[in-house]
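Structure incoming, see below.
A protein chain is absent from this complex, but the other protein chains hold their places.
For clarity, chains are labelled A and B in written order, and residue numbers in each chain start from 1.
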Amino acid sequence: MSLLSVRDLHIHIGDNHLVRGVDLAVERGECLALVGESGSGKSLTALSLMQLLPSHARLEHGEWLFDGQDMRSLDEKAWRKVRARRIAMVFQNPMTALNPTMTIGQQIAEVICLHTSMSRREARQRAIDLLERLGIVNAPRRAKQYPFELSGGMLQRAVIAMAVACGPSMLIADEPTTALDVTVQAEVLALLQELCRDEGLGLLLITHDLGVVEAMAKHLAVMYAGRIVESGECARVLSQPAHPYTRALQAAMPSLGEARESLQGIAGTPPDLSRQIPGCAFAPRCPQAMNICVRELPQTRLIETGQCTECWLWEKPE
Amino acid sequence: MAYLPADFDRLPPQAPEAAETLAPSPPLWQLLLQDMRACLAAGVVLLVLVMAFIGPWLWPQDPATQWLSQVSSGPSAARRVDVVSDEFWHGPRQNVSALTALQATTTQVKLAWPDRADAMSYRVYRNAGGVGLGMPLIETVKTHYADRLQLSEQRYRYSVVAVRADGSTSDPEWIEVKPELTLGTFEAQLLGLDVMDGKVSLPSHPLGTDALGRDMLSRILHGAQTSMLVGLSAPLLFITLGAFYGALAGLLGGWVDNVLMRIADFVVALPFLLFMILFRVALGIESGESGLFPMVMAMVLLSWPSAARLVRGQVLQLRESAFVMSARLAGAGNFYLIRRHLLPNVLPLLLVSLSFAIPQAIFTEALLSFIGMGVVPPTPSWGTLCNEGIRSMLTHPHELIIPALAISITVLSFNVLGDALRDAMDVKVRRSLR
Partner (left out) sequence: MLRYIIKRLAYGLLTIWFIATATFFAMHAVPGDPFNSAKAATPQLRENLRARYGLDKPVGEQYLLYLGNMLQGDFGISFTQENRRVNDIIREHFPVSAILGVVALLIASVGGIAGGAVAAYWHNRLPDRLLMMAVVLAISIPSFVIAALAQLLIVQANDLSGRSLLPVAGWGSLSHLWVPALVLGLGTMAYLARLMRSSMLDVMNTDYVLTARAKGLGTWQIFWRHQLRNALLPVVTELGPTIAAITTGGFVVELIFAIPGLGRYFVQAVQQLDYTVIMGTTVFYGAFLVLIVVLVDLLYGVIDPRIRLHGGQR
């Protein structure tokens, strides 16, 4: 059984129907990558998985199981015991994700104190140990420093230390390397991968970089306008993309090592999410769009190569 | 479900959706019009301004005229009242059988009572409103008395007590009277009123009169003139001055800029109210002056740096921005740059500063006048009105509350307008950033 499985997730904020029926499954010790254009709803999906959406957001689930438990019935008090202890999060920008007026050590110790019976002192020590384990040199000194005194890479390690401090079984990383220097990106990713492998963590990795996806993820889900348009094993999806949007994405974001001259943006703009979209949301931008596409939503279908996708091309009678 | 093959025909190529053109952000005043609060506040501000400048003309009563017969009275309508002689009264022609009020007017209340055989003298008391004896007025051997002590149109209870030879007193005899408003001949003459058929016309006082019998409405209107004059002229002056100063500093740059801005820093460090008072004293006023000019001067002297800093910041920012560089390369002159690039950026900011500086200045004027360091008393201003009102606050609260309301409503409207203006600018900035 999957560590986390979500069916038919919907998020509304105001008039906007921002996430429109997402299905996700994250396995233990594996990495699921979530990719998609900016504004497609990736971050909202991630936040909703920890019940961290802003209070005016409305959330609906068909099914929401974590570790066999139905998460829909949890109240806020129960959720506080889930956060950091069972599911933890790593944010995009470590410069802003840490409180500027508390030391790194204090901030890591805080989460340890909250979820374990450790004393403040022990928690401090454990924070230093963690920092050390995550490859920060001179950890005792670093723990006493404030966020503005550390580099981005170090800060992201601190954030990861904070996330894994209470031994969660799942980690959500929302673009964990976007705000970092290219040189440290690889180190941070390697760190995440290592944690995933060694501790059996399920990892939901949100990224824009298909190169990262290729290197890290076992499974891949491609999101467009609040829906997963294609998902499946990473290697399959990337080598034989089944959905026109995945192809367009690949063309727009060449994977690492590939020549960059083929770089092309996807023409057009994402749809207005405050409106009903009767058909395929990608239709106005899709090079292969058909009459039916604008009228009806395509079925999700498992295709021969093993991935799930929703596109009328696969329904087309020969 | 079955689909037709035609369903799977290619969609005719669509014209690529025109990239959504950003609607140009509407002008500031349009944004303001959408804001109900702002409209309301702007309405009040306009009304106050109009009333301040045409009000004294619409309501031409002189704010200095003292209606001695109507001191601290409530609202009253225009009416005709008798003019009565205020000559000394020598007593009634006939004896009366009981305590009687032979005349009850605000000029005089003439009392007469029967003589008592055992009485050595009589004590007369007056109580305004209550039941007991009240205030002793006189001890007299006569059997009549005329009360001429600034009466108003309210119920009074007069009591007369006979004092016997042994010093004991009789039970009081009393009557209640409500004097009718009249003018003494002397007052009528003093005010230069035309007496016709023994009557004069008195104007109405919609807001009543103050402790010196002056018409409140006219004082409020004239006070508005003073307060708005200070409230508008001082901010306009110091913001303009500051803007030029700041622009100069920013344009010249280098050490000149440094020195100029240091001076501004020092002026900012002066505690505002203390130095307002100090400068006001230093600039002094001759007798007969209203004290307006020294106050405006003092305000200008102390308040220019904020606008200077603001404009200088904008100038520096603009000097470095790319589009000014390119305009310079294209051979644009300084004047063109200022007109095309500096003004459109700076003017809205100055407008917001102005909208907050005005209520501040009105406040300062009121406060200084209140402590007697602003406008000099015979000139009405809202601050001096409050100052006068606070003295009779316990008995006649309207004399304080009316000018206080005038200040508060005006300042409130300016503040709300300023907030709305700033919010509208924020919206504009946000829209233009997107």
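Note that in this section a contact is a pair of C-beta atoms (placed from the backbone, for glycine too) under 8 Å apart; a residue touches a chain by one contact, two chains touch by 3 or more.
Just so you know, these numbers come straight off a predicted model, no measurement behind them.
Within the complete assembly, A:114 is the residue of A:59, A:74 or A:114 that touches the hidden chain.
Within the complete assembly, B:366 is the residue of B:232, B:292, B:366 or B:424 that touches the hidden chain.
Contact with the omitted chain, checked across A:85, A:133, A:247 or A:316, is made by A:85. Interface with the hidden chain, as seen from subunit A, comprises residues 47, 50, 52, 79-85, 88-89, 91, 93, 96-102, 110-111, 114-115, 146, 148-149, 159, 162. If you put the missing chain back, the residues of subunit B touching it would be 266, 269-275, 277-279, 281-284, 359, 363, 366-367, 370-373, 386, 390, 393-394, 397, 400, 404, 407-409, 411-412, 415-416, 419.
Just so it is clear, only the chains that are shown with their structure count from here on.
Taking each chain's centre as the average of its CA atoms, subunit A and subunit B sit 62 Å apart.
Listed in rising order, the residues of subunit A touching subunit B in the complex are 267-269, 283-284, 288-295, 312, 315-317. Of all residues in subunit B, those touching subunit A in their complex are 3, 5-11, 14, 16-17, 19-20.
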